[in-house]
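Omission of a single protein chain aside, the complex is shown with its protein chains in their original locations.
Our next item is subunit A:
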Amino acid sequence: MSHDTVLEARDLTKTFSSTDPPTRVLDGIDLTVREGEFLVVMGASGSGKSTLLYTVSGMDRPSGGTVTLRGRDLTALGDAETSRVRLHETGFVFQEAYFLRNLTVRDNVLLPALKAVPKEKAAAVARVDALLERFGIAHVAHHGITQVSGGQLQRASICRALACEPSVVFADEPTGALNSSMSAEVMDALTHVHAGGTTVVMVTHDPGCAARADRVVYLRDGGVVDTRVLGTWSPERAGAREDELLLWLRKLGF
């Protein structure tokens, strides 16, 4: 593994045995993510994109293969250590707004921060308040989660993912449930995260969103079938990058 690799999956498989016959969703995937990279995963619905994200982020256990995050093999870790990886090393943004309904927006974001450094509560609170400010949702911080818009919730979700300053942020179709203006809000936020030096791995269906990536991989039948390097994002070249991407995707049958 080269020194600027942050995440590496080797011969990764995931089989769900709850179905009959068992479904092999990931079938020997190799994937390398560089430090500071913005990687987008694309593919048809049901091709295993979410499953890939869950297995490389320490949420689910793969059936076979290895996942190495900053030099540590996640598959060899126990429950407590894996949870610490999720807390300190990775952040996750879901398509749906997964929040605890009995906490305010701010408390939901604070939850991992307080969990990570129980002793330095004041610092955690300050950091979280700064995040809420930075992503423009400080004014709804004390609202219940049913009282804010979908775009605001996704931004809160990003704040929560960043609360412990992770090395990689995973996002599974973060704009999938949003209208286009809210989508733009969220993508701007993620681009902002990436610009700050954080590695981002995102699943999306939207070529417009995917155009923000440094690199796009395409998944089919549980394997990576093609890769496209786009280079560093700039707003001026947005249209050109999207066209280039669409062409590539059409060739792949997207």
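The rule is short, and it goes like this: a residue touches a chain if its C-beta (ideal position, glycine included) is under 8 Å from a C-beta of that chain, and two chains touch if they have at least 3 such contacts; residues count from 1.
What we mean here is this: contacts and distances are computed from a predicted model.
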**Asked** The hidden chain: which UniProt name fits, "ABC transporter permease", "HNH endonuclease", "Cytochrome C oxidase subunit IV family protein" or "Nitrogenase"?
**Response** "ABC transporter permease"
**Prompt:** Which listed residue (A:10, A:34, A:70 or A:115) would be found touching the missing chain in the intact complex?
**Reply:** A:115
**Asked** Of A:19, A:45 or A:102, which sits in contact with the chain we cannot see?
**Response** A:102
**Asked** From the list A:59, A:138 or A:224, which touches the chain that is not on show?
**Response** A:59
**Complete:** Had the left-out chain been drawn, it would touch subunit A at residues 50-51, 54, 59-61, 79-80, 82-84, 86-88, 92, 94, 98-104, 106-107, 110-112, 114-116, 118, 121, 124-125, 142, 144, 146-147, 160, 164
